[in-house]
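Heads up, the thing below is written out as structure tokens.
A protein chain is absent from this complex, but the other protein chains hold their places.
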Amino acid sequence: MKVLYFASLREAVGMESEDVEPTAEVHTVGELVEWLATRGEPWSDAFTASNRVQCAVNQVMARPDTPISGADEVAFFPRVTGG
Amino acid sequence: MKVLYFASLREAVGMESEDVEPTAEVHTVGELVEWLATRGEPWSDAFTASNRVQCAVNQVMARPDTPISGADEVAFFPRVTGG
Amino acid sequence: MQVRVQTEDFDPGDVIHDLGNGRPDMGAIVTFLGLVRDMSSTGAVHAMTLEHYPGMTEQSLEAIVTEAGGRWALQDVTVIHRVGRLEPADRIVMVAVASAHRGDAFAACEFIMDYLKTRAPFWKKEETPEGSRWVEARDSDDSAAARWEDREQA
Partner (left out) sequence: MQVRVQTEDFDPGDVIHDLGNGRPDMGAIVTFLGLVRDMSSTGAVHAMTLEHYPGMTEQSLEAIVTEAGGRWALQDVTVIHRVGRLEPADRIVMVAVASAHRGDAFAACEFIMDYLKTRAPFWKKEETPEGSRWVEARDSDDSAAARWEDREQA
């Protein structure tokens, strides 16, 4: 599974993307966030609730209960500020 | 007093403007309309209520109770349709 | 602030470019451009002629723009309205509003158009296959303008 990071979140984790293989219990965006954070810093800090991290699954805005599968592209980023 | 007519009202009365000297009892737009219509056609027809004629006194939108004086420029026209 | 009533065409790109004279604190420009349609509610339109009330026209447009400036934080406004004979796809009117923020620019631009439609002395006469006829004012334009009265009281 490919995980992408953008903007301040990209800077916080120090990478644009990574390939990860979460455990079989990881079925949703929310579970993926928890699993990424269990790896410690920088992810544990980047995914604190106060950051209001947003997520897209396969390039569509997602929510914590959005399901994911091993083939997905999952992106995390701060609230958008374009326009 | 100068009276101007525009658009379909101009065509109905057959003139762009006229100089009139209403009687001393004519103090408001509504009274001016009545006085103009007492002269018979074409004014009596042009000022029927169904035409929803609008009025401006000294180039500002007016209502039937707007006061007028001998020095005023009073314009009558149908509802506006610009834009 | 600029109000123009003219027979000549205008360039929307120039209008936008000239707005605010390049001041660097503009964040939002909203424009409305009105065009002659080849159809009206009653059929085909070959052309139209716009009549106006010289003097009052400019005065009423300026009053509308001033009222908009009192309701919202605006940085610049341009209103151009053409008169005379126009054909389908020709430009009739353009309203351009600059503000620091988009909400103000959108509201003011729509407000100016709604008031222009009901308070500025312009009249359209359409040329159709059945002859010429004066365009009837639409009650929906009155309702559009009335919305802003309600908001004022709210």
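Order as written gives the chain letters A, B and C; numbering starts at 1 within each chain.
We adopt the following convention: a residue touches a chain if its C-beta (ideal position, glycine included) is under 8 Å from a C-beta of that chain, and two chains touch if they have at least 3 such contacts.
Note that the coordinates shown come from a computational prediction; the quantities given were computed from them, not determined experimentally.
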{"item": "Contact list for the unshown chain, restricted to visible chains", "value": "A, C"}
{"item": "Full-complex contact with the absent chain, from C:P54, C:G84 or C:G103", "value": "C:G103"}
{"item": "Hidden partner interface residues of chain C, rising order", "value": "11-14, 16-17, 22, 24-35, 37-39, 88-89, 100, 102-103, 105-106, 109-110, 113, 144"}
{"item": "Chain not shown, touching residues in chain A", "value": "4, 6-8, 52, 56, 59-61, 75, 77-83"}
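One rule holds for everything that comes next: only the chains that are shown with their structure count from here on.
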{"item": "Approximate Å spacing (C-alpha centroids) for the pair chain A, chain C", "value": "48"}
{"item": "Geometric centre distance via CA averages, chain C-chain B, whole Å", "value": "26"}
{"item": "Cα-centroid distance, chain A relative to chain B, in whole angstrom", "value": "71"}
